[in-house]
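Down below is the structure, laid out as structure tokens.
The complex appears here without one of its protein chains, the remainder shown in place.
Lettered A and B in written order, each chain numbered from 1.
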Amino acid sequence: MLNNFPLWPQQASTIASHVDALYIFLLIVTGMMALLIFVCLIYFAARFRHRPGVRAEQIEGSTALEITWSAIPFLIFMVIFAWGAAVYFRERIPPADATEVYVVAKQWMWKVEHAEGQREINELHVPVGRDVKLIMTSQDVIHSFYIPAFRIKQDVLPGRYTVEWFRATKPGVYHLFCAEYCGTQHSGMVGDIVVQEPAQYEAWINGGSTGPLSATGEKVFSELGCSTCHRTDAQGRGPNLQGVFGKPVQLEDGRTVTADENYVRECILDPGAKRVKGFQPIMPTFQGLVSEEQVNALVAYIKSISATKPGDASEKSKSSASAAAPAQSNAQPNGSQVQ
Amino acid sequence: MPDSTVAGLHRQEQHHPELLHHFAEPQQQRDAASLGMWVFLATEIMFFGGLFCAYLVYRRWYFPDFAAASKSINATLGATNTAVLICSSLTVVLAVWAAQTARRTLLISMLGITMLLGLVFLGIKADEYYDKFEEHHVPGASFSFDNVPIPGHPGEFANPRHAQIFFTLYFVMTGLHALHMIIGLGIFLWLLTMAWKGRFTPEWHTPVEIGGLYWHFVDIVWIYLFPLLYLIDRHP
Partner (left out) sequence: MPQPERENYLNKEYGVWSWLLTTDHKRIALLYLISITFFFFIGGFFALLIRLELLTPAGDLVQADTYNKLFTMHGMVMVFFFLIPSIPAVLGNFLVPLMVGAKDLAFPRINLLSWYLYIIGGVMMMHCMLTGGVDTGWTFYAPFSTSFTNTKIVEAGLAIFVAGFSSILTGLNFVVTIHRMRAPGMTWSRLPLFIWAHYATSIIQLLGTPVIAVTIVLVAAERALHLGIFDPKLGGDPLLFQHLFWFYSHPAVYIMILPAMGVVTEIIACFSRKRIFGYSFVAFSSIAIAVFGFLVWAHHMFVAGISVYSALVFSFLSYAVALPSAIKVFNWTATLYKGSIHYDAPMLYAFGFLGLFTMGGLTGLFLAALGIDVHVTDTYFVVAHFHYIMVGGAVMGYLGGMHFWWPKISGRLYPEGWARLAALIVFIGFNLTFFPQFILGYMGMPRRYYDYSHMPEFQVLNVLSTAGATVLGVGYLLPMLYFLWSMRYGKPAPDNPWNAAGLEWKTSSPPPTFNFDEEPVVTWEAYNYDELDAPQKEEVPVAR
């Protein structure tokens, strides 16, 4: 019966136990504070109820008491603050070599694309024990990618990337919810996070029929004519993009920014905003000419030509026709771009 | 047994005809009116403050486009309007002094000139808005801002979407300011009527003082708006 009346979601990620530990601490601390106050209230209410002939004693106050019951709670609050901040830092800063998965949210579904090219709708397959970083954007309104069992949540915004990461610890299927109200079918924008043993996951990921995301990106790069200006020699009218991802970039207006996902995306959609020093403002905007999935693919490609990471190198070498049909396959036919 | 009726109060004491009955004495009424206007102006600061906030964020993001858009509005007219408003604040101060020193003619003429200057301001504003309308710089369906060069950066052109944000803020901010001016004109019309009827005396001229405060505030808002909107990155 208790299975049908749970009080607590499962812990299925490395951060979940940290969040729960802080939660339990808070339950205890606030429980004790509440108990203290309630006991005083009830006791005083009973002990000092009106009795004929007994008058109230006028007590002005006590500065000592005021200071005590300000300082002690404040110290407790600071402990909670610091602990909460520590958990938050761990939650929000992804490890450097996490596997990347792109997520595009739209009313009212989640579109997931693995770097290897595997696509999913309203599902996300991940292997147990691996750091996974979600790079997310929305096609329309603000959504929020929420996995209660992992204790993580991040709003997904239109016009920019937001990032969320986790490491799953237990195989199983867990709820995925949209947690930012987004219109009519907000409550229908749910899905499953499928955590698999590494072997099963490998089988699944190799069951797809498209190449890695970065290869798609390479195709888009040449189809849209980017390679005309962004050449790999020094004669291009646009900057050479080899090795550029993740490094600092000097801008025309004197600022220096890091070439992260958001910067690459902005360069594609709004080229004048952060123009690189030393180059003419001749890059046309691709706003309206590329879908979110194509932008994701281009970003993956730009990363791959800056890659020194083993993960990226293996992406390019994975072939799509390798494995037999895996036990759990969610291969999606991929003829056309999903808008 | 004190008579708490209005008639009873009148019988009991000779008080200033303008003293409202819930006040104990004229000084209290004056202090209340003055504090009330200052508090109201604080709320107006917060009201415009939200817009200034939005403006500052987008100006920092899209500085070159904002500079290009700012260049396209007429700084001479804007500067003229600034001078007009500063003069009108002078006439307001003179009007208050006139009320304090029982100079009825001066009071009436100063109130009148203030209103005239206010109308001049609005007229110049209307002219500016009309220019913007003609140039298709009014945000909305017919907005266009193509091939407008960015000042100081030859060969570069402003992003129309970002320029539209500038013009949105321009129209909302100056429009709200103009609305406050129009309300101010209404207030001053009322003050003028009261002054004409001789209602203001050195003992009681509170409406002139607080009306003046309101006008000064509207003036100050413009003094912030002018450089922020008209003088972005102006080169000689």
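Here are a few things to note about the model shown:
Throughout what follows, a contact is a pair of C-beta atoms (placed from the backbone, for glycine too) under 8 Å apart; a residue touches a chain by one contact, two chains touch by 3 or more.
Just so it is clear, the structure is predicted and the values come from calculations on it, not from any experiment.
Although one chain is not drawn, the whole complex shows that of B:Gly78, B:Pro139 or B:Gly184 it is B:Pro139 that touches it.
Of the candidate positions B:Ala42, B:Ala102 or B:Leu231, contact with the hidden chain is made by B:Ala42.
Checked against the full complex, the one of A:Gln58, A:Gln235 or A:Thr256 touching the unshown chain is A:Gln58.
Within the complete assembly, A:Glu180 is the residue of A:Glu120, A:Glu180, A:Glu218 or A:Glu293 that touches the hidden chain.
Listed by residue number, the positions of chain B touching the unshown chain are 1-2, 4, 21-24, 28, 31-32, 35-36, 39-40, 42-44, 46-51, 53-54, 57-58, 61-62, 139-141, 159, 161-162, 164-165, 168-169, 172, 176. Contact residues of chain A toward the unshown chain are 4-9, 18-19, 22-23, 26, 30, 33-34, 37-38, 40-41, 44-45, 48-52, 54-62, 65-66, 69-70, 73-74, 77-78, 80-81, 83-89, 91-93, 107, 140-142, 144, 146, 148-149, 151-155, 157-160, 162, 175, 177-188, 190, 270.
Here, only the chains that are shown with their structure count from here on.
Looking at the complex, you find that chain A touches chain B at residues 253, 270, 272-273, 280-281.
Taken in their complex, chain B has these residues touching chain A: 61-64, 155-157, 159.
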